[in-house]
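What follows is one structure encoded as structure tokens, with my remarks underneath.
Rather than the whole complex, this shows some of its chains in their spots.
The chains carry the letters A and B, assigned in the order they are written, with residues numbered from 1 in each.
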Amino acid sequence: MDLRDSVEEAQFRAGLREWLAGAVPANTGPDVAPPLGRWDDTAAVRSFTAALHAAGYAGLTWPAEYGGRGLSPAYQAIYLEETARAEAAEHIGVIGLGMVGPTIIACGSTEQRARYLPRILTGEIIFCQGFSEPEAGSDLSAVRTVARREGDELVVTGRKVWSSYAHLADHCLLLARTDPQQRRHRGLSCLLVDLRSPGVTVRPIRQMTGAAEFAEIEFDEVRVPLDAVVGGIGDGWRVAMTTLAHERGTFGFTLTARLEVAFRRLVATARARGRDTDPLVRDQIAARYVELEGLRWTNRRGLAALARTGVPGPETSVIKLRWSQAHQRLTTLAVQLLGAGAEPDGWDRYWRHQMLRSRANTIEGGTSEVLRNLVAERVLGLPRSY
Amino acid sequence: MDFALTGEQETLRDTAAKYLADDRSLSDGQAWTEMTDLGWLDAELGMVELALLAEQLGWARSPSPWWATIGLAGPALRAAGRPPGAPATLAWAEENGPGTLAGAVAAIGRSVADPAVGCVVAADGTLTGRKIRVPNVDDAVDLVVTARGPRGVELRLVDASALRPAPAGAGGQALDPTRPVATVELTGVPSVPLVAADAAADVLAVTRRRSLALLAAEAVGVAARALSWASGYAATRTQFGQPIGANQAVAHPLAESYGQVETARSLAYRAAWSVEAEPGPIADRAVLTANVAAREAAMAACEAAIQTYGGSGFTWEQPLHHWYRRAWWLATYDGTVADLRGELAGLLLDG
């Protein structure tokens, strides 16, 4: 057990930090309320993505044969930590890079690999994910989007919701029912769909914060060639689970690093409002710190298991669950700190937005209820409860 | 000992519920006239009756300035023999002043040289100063202002319509845009006396008790509405082949919320009753207790409801977030829940 970076890791981290210091437009730092939506400018994200790729930071863990650097997950973890701390944009094709690309590597055809992988890395192709539907939220096996076979084509009709990056994406990894006779997990297929095809409509979903990070995608008789199927007709459930497994890989490092930034801002807000001497506030700040640290070191423990066994340890199954609770508590505390007696300032706007946004944390990417089911069933060995 | 509503009280409540169920009444310019016609400003309404109205207004998350008029401005206007008719509000908070209305009262009482009230009355009766977090000032016709006169802090009346468009910050920054708070700059604005310096602290103490008792009732309404939506959705939304409410993970938090809402309701009614029947320390305790319980119930019910609705609960289109914003407003007005608990501990431990 050695909890310090190895020499190589430390070098990689230092190089990345240096690069980020130049590549990321000046941060406000944790002491000043940051402007909201600083990465809303798509052109800026595109140019940052190009720079990332040029500097060799796209596809760190992808095999070299597919344009990656073949590094261990520890480097990806460092990358995620440092970019989150620097408040850099994400690679514009983060869904392709983290989820769809690895799925194509694992389950895709040679042609699919050649066609998509290089352009995912550069950011030329931007993927989104089309899994959830209005009636299939936590229960993905209830998808109703249909892909009907007609000759060499599949004809897709249905509606997908909660798709991140869909407003930027030109492609979608779609889960659809190809065999309407079959039910639940059977008869599903995953398709790589070009969103510029006729019949596709993308509409932003306005969230309670007022922003629209997600979109709904409507497919009205959209024609997709048969060779867009990943891993074979009827193999959709397995492919989708591969995709979701990648979602949960080292994502905890991003979440935790963002929570670390939020924690520093919480402390800054407490100081700015003169609340850092209030014993109740101090107690709460310490409690939030303990939660943050618990996530940080559990991420690292999970990474050690991943490095040794190829699968993350069972303890990583609680990271997203606990992160979402910790983030909600942190933003709730922050809004309470804003308190009375002072004029609204940048922190008011910032924390109110963060607080409202954080309510989705226990819903998006697996609801807390579903995650507790999974821990109870798969880790603790309890009977299925739903 | 009888904790039941009278038939008249039930009728008042049910009429209010029916009137407010009509969405038109929430935004229409006629609303104030209609509420007046319904008798919601009548001087003979007791606190229990007012609390029942506040609860229904919370259930509907009404944007009406009724609470600011009755709860905040009302006591000073009545003390001056001018019971509220037009929309009104009270401006007491100042930058760097005490955090709560009770704190302001205490500061006023402590020393006439205290800087807690920076707004001053000139010899000609004009006011100059700056007031923050004034609720519903956009709608107000009458603005009651705490201001330092030659003999101490007094309450004075300003024609709020004369201030337009001076109120700054309304709307945009507000967590709950339907109950905006604004900063009001007063620069030599004419005013008339309402309550003299020797009576101001007493009137403000009554104001706090009444305004908070009504807020607790409003919070119960907010909580009950969120819980009602969540229960309805849980009973009908299907996932994994059954209504989601068949999952204890969904059902039990709603059962807990129900317990919070109902105990808060008991406390809110009791506080309203106590404000009139037992004015003084008992009522102060009752009001603080009800506010802690009801504000927490409103926050928890809204959060449970958003979680129950899942993805759709998080959309702008789903109305839940409007109630959540109101719950947050309630949770932080005139002190956070922690502030109120601190004050309550003082009454319990230092008496």
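Going forward, contacts are C-beta pairs under 8 Å (C-beta built on N, C-alpha and C of every residue); 3 or more make two chains touch, one makes a residue touch a chain.
Fair warning: this is a prediction, and the values are worked out from it, not measured in the lab.
Expressed with the labels used for the displayed chains, the entire complex holds A x2, B x2.
By definition in this document, only the chains that are shown with their structure count from here on.
Mean C-alpha position of chain A lies 40 Å from that of chain B. Partner chain A is touched in their complex by these residues of chain B: 93, 95-100, 132-133, 169, 173, 175, 183, 238-241, 247-250, 303, 306-307, 310-318, 320-321, 324, 328, 331-332, 334-336, 338-339, 342. Every residue of chain A that touches chain B in the complex is listed here, in rising order: 132, 134-139, 142, 161-162, 205-208, 210, 280, 335-336, 338-344, 348-349, 352, 355-356, 359-360, 362-364, 367-369, 372-373, 385-386.
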